[in-house]
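The complex appears here minus one protein chain, its other protein chains still in place.
Lettered A, B and C in written order, each chain numbered from 1.
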């Protein structure tokens, strides 16, 4: 099953600047070979369900390993069985009508 | 790794009444033996990471199998390595101060 | 327009224990006279749109005033124009089928 997610990892208890932890996540996602798009409130990721969620778990492990005692993450998850659709197509279907 | 999630599954393309699909998810979570708390915008679930996310995948599969062509889900995910904390303790830590 | 929201306020840069900030939000919501239900990943609130979102803004102001330099909040927002539905009815429509 293909999945598109929007991943927003927020480490807690490491002060106010979070970007080095987000960088750690980006590296985990890239190392997993997943297609990603970073934006101002998260990272869109697409791929097979099991690979994508294995990478999400690896992000939590990496951010804890880097020193964050606590993490709160928000994930939006989209699946569809009527047809295939990429992240780029999803954005284009809106932009084409604007 | 223990995890606490808040799972909100929204089937798309099945009309305006979604409760039978939510019921399907609740059954999947219960069949997985996970501790759950239903509320007005989702279901809190706690357990081991792999078991919890296997159940989330099973929810998507069950809701598609029931006829939903498309699903958009929101998951909040909490992990902490400084100490163990249950959902009940998390709620109590706020209620005790009110 | 009536609205049901699920509000999850996460102060950043104040250490790992967040409950005193959540308590502050609960007080703001109660002072606004809104109907609320606390759960392990947030607080469900129902009311008129303008009152509910005024209270959300007041929560951000109160949590900053209490010392949090940064806040990341997640809000789920439900509106419907086909019929009225309370939070309690929404939960009951699932529980009755289980």
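Everything below uses one rule, namely that a residue touches a chain if its C-beta (ideal position, glycine included) is under 8 Å from a C-beta of that chain, and two chains touch if they have at least 3 such contacts.
Everything numeric in this text was worked out from a predicted model, so none of it was measured.
A.B. asks: In the full complex, which residues of chain C touch the absent chain?
C.D. replies: The list for chain C reads 1, 13, 49-50, 53, 56-57, 60-61, 64, 69-82.
A.B. asks: Which parts of chain B are in contact with the chain that was left out?
C.D. replies: 10, 12-13, 15-16, 18, 69-70, 72, 74
A.B. asks: On chain A, where is the contact patch with the chain that was removed from view?
C.D. replies: Contact residues on chain A toward the absent chain are 4-6, 8, 16, 19-20, 22-23, 26-27, 37-42, 44, 74, 76, 78, 80, 82, 87-88, 90-91, 93-95, 97-98.
To be clear about the criterion, only the chains that are shown with their structure count from here on.
A.B. asks: How many degrees of rotation bring the Cα atoms of chain B onto the matching Cα atoms of chain C, given to the nearest 5?
C.D. replies: 180
A.B. asks: Looking at where chain A touches chain C, is over half of the residue numbers used by both copies, so same, or under half, so different?
C.D. replies: On the two sides of the chain C and chain A interface, the residue numbers are mostly the same, over half being shared.
A.B. asks: Indicate the whole-number Å distance between the mean C-alpha point of chain A and the mean C-alpha point of chain C.
C.D. replies: Chain centroid spacing, chain A to chain C, equals 25 Å.
A.B. asks: Two or more other chains in contact with one residue: find those residues in chain B.
C.D. replies: Answer for chain B, listing residues that touch two or more other chains: 74, 76, 78, 80, 82.
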